[in-house]
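One protein chain omitted, others in place.
Up next is chain A:
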Amino acid sequence: MTVAIEFKEVEKHFPKRDGGLQRVLDRVSFTIPKGKTTVIAGRSGQGKSVTLKLILGLMKADGGSIHVDGKDVTNVGGRALEQLRTRFGVLFQGAALFDSLTVFENVALPLRERTSKGEEEIEALVSSTLGQLELLGHEGKYPAQLSGGMRKRVGLARALQLNPEIMLFDEPTTGLDPVMTQEIYQLFAETQARVGFTSIIVSHDIPKVFNLADQVIVLHQGEMDVFGRPEEIPLSKKEHIQAFVQTTMGEIYQSQQVEG
């Protein structure tokens, strides 16, 4: 198995109001296999988004080291960090589209800013991606004129422009109805099969990503548990995992019992 990202004994803490420290990640170690989908799960406030920000260099770890393709990137900055980030694509929780730019301009932004391609080539590339994500005809609209699902698709289109090796999805289906959620995850799976990137999905909602995950990492009070497949999670004897299973995976149990 080739490793895309490795966390070695990573620590991250934040100061608390009473002067103490809140340990969000406490000497956490795990690996993310290349070309596969890893889901980072856990209840709110357990450090899922912090983990993504550490990978992206938007936050610095307080201890341990983070490796991408075997290279220590824990404290990189400047040009090296910029180079590292061009290898990632990110779909934010709210898509993080630029309100003052149209759909076309949003998707074209990374190409205009990070490549020396001409406008004609950019137009062709953007149109191709918009076509693949069924967004043609919406190029001139502004984010405020789009539905939640369309905003996510535009966010995905923008994230794919620089051909990322690793895609990070931060709570990608928050605020979407169940049908749209299924459509979005279907779209992720199709895009991953076509492009072949490594996927990291941060979600508190395991049932919705059940079929996509090759590996699940559950974060709880600074510690983590790694499961090869989502089916392994309920087998854990740990109390907090059992509580997590009961609150988030109940519908899978029910569906399995009905099928059984």
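By definition in this document, a residue touches a chain if its C-beta (ideal position, glycine included) is under 8 Å from a C-beta of that chain, and two chains touch if they have at least 3 such contacts; residues count from 1.
Quick note on the criterion: contacts and distances are computed from a predicted model.
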item	value
Name under which UniProt lists the unshown chain, selected from "Aspartyl/glutamyl-tRNA(Asn/Gln) amidotransferase subunit C", "Glutamate synthase", "ABC transporter domain-containing protein" or "Phospholipid/cholesterol/gamma-HCH transport system permease protein"	"Phospholipid/cholesterol/gamma-HCH transport system permease protein"
Selected residue (touches chain absent from view) among A:E9, A:E82, A:E134 or A:D177	A:E82
Contacting the left-out chain in the complete assembly, out of A:V3, A:A96 or A:V226	A:A96
From A:L109, A:L125, A:M180 or A:V195, residue that would touch the chain that is not displayed	A:L109
Where the missing chain touches chain A, by residue	53, 56, 58, 81-83, 85-86, 88, 90, 92-94, 96-99, 109-110, 113-114, 158, 162
